[in-house]
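Following this message is one structure expressed as structure tokens.
A single protein chain has been omitted from the complex, and every remaining protein chain is retained in its original position.
To keep things simple, chains are lettered A and B as they appear, and every chain counts its residues starting from 1.
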Amino acid sequence: MQLSPKIRNAIALASLCVSANALAEPAKIGMITTLSGGGASLGIDIRDGFELALKERNNQLGGIDVDMIIVDDGRKVDNAKQIARRMVERDQVDIMTGIVWSNLAMAVIPSVTADGTIYISPNAGPSLLAGKRCHPNYFNVAWQNDNLHEAMGQYVSDKGYNKVYLIAPNYPAGKDALAGFKRFYKGQIAGEVYTKLGQVDYAAEIANLRAENPDAVFFFLPGGMGINFTKQYAQAGLKESIPLFGPAFSFDEGILKAVGDAAIDTMNTSQYSHDLDNSANKAFVAKFMETYGRKPSLYASQGYDAALLLDSAFRAVGSDYKNREKFRAALAKADFSSVRGDFRFGPNQHPIQSIYVRKVVREGDSVTNQLVGTVFTQHQDAYASECKMK
Amino acid sequence: MLFLEQLLNGVQLGMMLFLMAAGLTLIFGIMHLINLAHGSLYMVGAYFTATVTVMSGSFAIGLFGGCVAAACCGVLIELLAMRHLYHRDHLDQVLATFGIILTANEATKMIFGPQALFLNPPDWLSETVQILPDTPYPAYRLFVIISGIVVALFLRHLITHTRLGMLIRAGATHREMVTALGFNISLLFTVVFALGAGLAGLAGGLAGPLLAIEVGMGEQILILTFVVIIIGGIGSVKGALVAGLLVGIVDTLSRAFLPTLLKTMLPTASADALAGSVSSMAIYIVMALVLIVRPEGLYRAYGT
Partner (left out) sequence: MEPSLSRGTLVRFAIFAVLVVLPWIAHAMDDPFWITIATRMLIYGLAAMSLDLILGYGAMVSFGHAAFFGLGAYVVGVLTHHNFYDEVIPFLPIEWVGSMSAFVQWPLAMLVSGFIALLIGVLSLRTQGVYFIMITLAFAQMLYFFMIGLPDYGGEDGLNLWQRSEIPGLDLSDSSQFYYVVLVLVSLWFLLSRRVVESRFGRVLTGCRYNEPRMRTLGYPVVRYKLLAFTISAMGTGLAGALMANQNEFVSPSLMAWSTSGELMVMVILGGMGTLIGPLVGAFLLLSFEEVLAGLTEHWMVILGPLLVFSVLFARGGLYRFLVGQRDDE
């Protein structure tokens, strides 16, 4: 086959580039996240946050070239499992990250960490992985699943509410959420309802709830379920009489855009807020808005922090990053300025961090979160003591 | 009083399902076509209602826009794909419309972005009204119930008293005869498909202020809609209405009262969990029961 000189030059150039890179041996990072179908906005936020950090550093982390492999799992366990195996066996990635959902995380993380891959969780934090099944190769840079609910339990108690109604979907994360809330909430429980996963209409639950006449409502309904519930709750005219409380998952920037005024004045707990007053966060928010034209959500901040954590570890060990032992030690130090302020790892390699409470307010044309206070400082999850790291 | 209120909630959900099911059952009854993409048309209706409402500032114009957009999409789908599937077996139809769902979801995400859209009820519907003593009821939900009744009356008139309705009834049972009499049956099919799509769009637009307008919202309601048309008897608009109400009421009441009922027999914790499971399954249990007793649904087709 005859190639035109132009193409031949291009090939020569390309192979030159490849060999130049090969000298530095780029670190391989695999990201499995949800980019298509329902719930894609969370995965997109995580990816965008992570990629922003990479872009700022010319596609390097800690001075090491990075080879990113990003694959969409479509929120399917089976897909995530297959992609994870491909990344471990074929691509031989050094580090994995990206999974949004607890059920996908439970399917993937135990086996990849057992195979010796480092996993940095930018979102899901199932209790098993924080406790009995913790692993030296597993780091969680977001939260343990219960954290935000625990904070809300504390906050609602602090505010003197004494008869709270609880709603969550009928699946493990829903039950964990209410358990987390109850761990710190001291008052009475007016009622406890488990709804269908993916439920669209909450009229029946809202009517029952009104009949119980509680003085507050705590709900954990992530994604679209939360949008449905918040809108319907406001339309039932209850928002003013019975205040609504929930974790940040139903109040991220994307969801607030969809819910609008119906969410105003509700309180939510989060480990991050875009108006947190620290220099790392200010720079991040400005850069994120400039690059993507929207406010960063907590998911975006977690993606960004995951990249910053890796950046710090790569910087510490340099080209020696293949040495797992050294790399893990560097990661465990968490020597980076998190956009959420103070951050360090507990013995189970889950965050010890502050949890804040935010209020939904109108700001010009848009509805957004405003930081109003801190519920916990240096809060650790309840499972750390069950973790016996080998 | 709580019971009456929950009953009303059930009726409202039932009306919502009826709007979806009416279009689907017409398409099925007349063209013998399983259209899994009906949920996608519902999604199109919701997305366009939200967009047009924001642009025009009027929910009514938005709703009209949503209907028209869904009907246009319906015509497009009919001309490009469905038209070639009428004489195929159900399996081919399932596969093709499954493909359309994937396309529609991803295309919507590419055009409107992955995040949910905003749509609230117009101001005059965002208050609550007292129709039962001591029970403020959301005005918007009443509006949905009334819309459902209006559509039901409109469809009844259309099918029993108009020329189009006559053709629809005739086309369903005596297709060859209609063709032989010189009517353009493929035009009739396109019109019916557009009508069904428009109804799905209306349902989507009406659902918009209540629900999250997001990719995948169509599939959540699609399966419920199928349950409705199966219980009602495929092709029967009246059946769709009755079954819609039945499903709406069963679903709502089981969610509302099952937990309390089970708590009288079981410890609280397990009663809560069990109630959650059973009420998710309730409508499927009803459907199975109906089909076991009446394998062809409650009403015979075209018994409008």
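As a working rule, contacts are C-beta pairs under 8 Å (C-beta built on N, C-alpha and C of every residue); 3 or more make two chains touch, one makes a residue touch a chain.
On a predicted model such as this, the values are computed, not experimentally measured, just so you know.
Shown as candidates are A:K28, A:R85, A:K182 or A:K287; the residue that touches the absent chain is A:R85.
Among A:L35, A:A168, A:L221 or A:V375, only A:L35 touches the chain that is left out of the view. The hidden chain makes contact, of the residues A:P26, A:P136 or A:P172, with A:P172. The chain omitted from view is touched by exactly one of B:V94, B:V129 or B:I149, namely B:V94.
The missing chain lies against chain A, touching residues 35-37, 71-72, 74, 76-79, 81-82, 85-86, 89-90, 102-103, 106-107, 110-111, 126, 170-173, 175, 194, 196-197.
Of the residues in chain B, those that touch the hidden partner chain are 28, 34, 81, 84-85, 88, 90-92, 94-96, 98-107, 109-110, 223, 226-227, 230, 234, 273, 276-277, 280-281, 284-285, 287-288, 291-292, 295-297.
Convention: only the chains that are shown with their structure count from here on.
Taking each chain's centre as the mean of its C-alpha atoms, chain A lies 35 Å from chain B. Contacts from chain A toward chain B in the complex involve residues 36-38, 40-41, 44, 170, 175, 192-198, 200-201, 203-205, 207-208, 211, 223-225, 227-228, 231-232, 235-237, 254-255, 257-262. Chain B meets chain A in the complex at residues 2, 5-6, 9-10, 12-13, 16, 105-106, 109, 114-118, 120-121, 126-128, 135-136, 138, 140-141, 207, 209-217, 220-221, 251-253, 255-256, 259, 268, 272-273, 275-277, 279-280.
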